[in-house]
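Shown here: the complex without one of its protein chains, the others still in place.
As written, the chain order gives the labels A and B, with residue 1 at the start of each chain.
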Amino acid sequence: MTEIAFAFRCVLSSVLIGTTLAAAGEIPMSERRSGYDMMSADTKAMQDDDTANPASLWVLEGETLWSTKTTNNKSCADCHGDTAQSMKGIAARYPAFDTKLNKPIDLGQRINLCRAEHQNATPFAPESRELLALTAFVARQSRGSPIVQDDPKMQPAIAAGRALFEQRLGQLNLSCAQCHDDNWGKQLAGSTIPQAHPTGYPIYRLEWQSLGSLQRRLRNCLFGQRTELYAFDAPEMIALEAFLMWRARGMPMDAPGVRP
Amino acid sequence: MAKPLINVPAKAKRGEVIEIKTLISHVMETGFRHSNIGEFLPRDIITQLVCHYNGEEIFRADLFPAIAANPFITFHTVATESGMLTFEWTGDNGFSATGQANIAVVD
Partner (left out) sequence: MDQSRRELLTGAAAFAGGLLLVSARPADATPASMQAAIRNMLGDVEIGKGKVSLDIAPLVENGNAVPMTVAVESPMTATNYVKAIHVFNEKNPKPNVISIHLGPRAGKASISTRIRLADSQRVVAIAQMNDGSVWSDEVNVIVTLAACVEGL
């Protein structure tokens, strides 16, 4: 490489780095708003009334599954007792670091690990009705609990998630941060861009006409960026989940939410 | 089969108008769509919800594909006497689901 070409490259990369840094405008803690706050009155009402919230159907199913005994005659309830006590605030702390696996896992993976280790049962597939139902039932117990992401062992995953969040991706060369840090509150087509705080997962998304996990939502965003989708439960997925929960630390859970 | 969610006040005064809310799991596939891989998705919807109050029909709804997935329907009735409200959803492909709720009516 000639010296001129090298100098040109240096200038080019500093320009690129400059724009990347400029794009990473973190939202001050006091200005954070959940997606709920940006919804129409109708959609808020749909979430607030348990008898109208379609996610209640999954919560009800999850409640049944929770006390269903598997082949070794064990149910979730046999170990965990009264969910209102034992599961309060649990969903607000996931993803969490699993010392046995020596890696972070999200709530769905935790439920499946329990099935394998304690219930002698096969894991539920990602996004299966059963897994969403159990996740919704557990997450429901955390309504109002503040999101916590303070385990030092989670730091590498949070850092990796942040890097992914700020990384330009796909055919649109667009990062998560460009929408959700820099342009929240503005319109993208007919929709208001939210700040992307995962307070309500699993959510009943009107677009899906169904309940879905944060991973499914992330895959939708990746598709919008015209990039390759991470597989369900891929390390990138868990890292992004961990970063988003850290970014939303202290905000109250409102799961299972309704979102447009 | 998922249980429907039925909300009826457990107790009401005689003559009081009460609100009844129902929610049930169903895809309500319209019959106008194709899957991601281009397969035609045939219509699969709930076509009717009927409610009886102590055996007498008090409400009937005919549903079309324009009703959202996981149908939510609310209506009213006069609390006339203590007893049971029964609900029956029927639809395409032999779909059938039932639910019930008790009500105590006081003077």
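In this text, contacts are C-beta pairs under 8 Å (C-beta built on N, C-alpha and C of every residue); 3 or more make two chains touch, one makes a residue touch a chain.
Bear in mind the structure is a predicted one, so any value in this text is a computation, not a measurement.
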{"item": "Partners of the unshown chain among those that are drawn", "value": "A, B"}
{"item": "Touching residue (missing chain; options A:C179, A:L214 or A:A242)", "value": "A:C179"}
{"item": "Residue numbers in subunit B that touch the chain omitted from display", "value": "17-18, 30, 32-33, 36, 53, 56, 58-69, 71-78, 80"}
{"item": "Touch residues of subunit A, complete complex, unshown partner", "value": "19, 22-23, 39-43, 45-46, 54, 171-174, 178-179, 182-183, 188-191, 205-209, 219-221, 223-226, 229, 260"}
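Convention: only the chains that are shown with their structure count from here on.
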{"item": "Between subunit A and subunit B, centroid-to-centroid distance (C-alpha), Å", "value": "33"}
{"item": "Subunit B residues touching subunit A - in the complex, by the definition given at the top", "value": "2-3, 5, 7, 21, 23-25, 27-28, 68-70, 72"}
{"item": "Complex interface listing, subunit A residues touching subunit B", "value": "51-52, 54, 56-57, 60-61, 64, 209-210"}
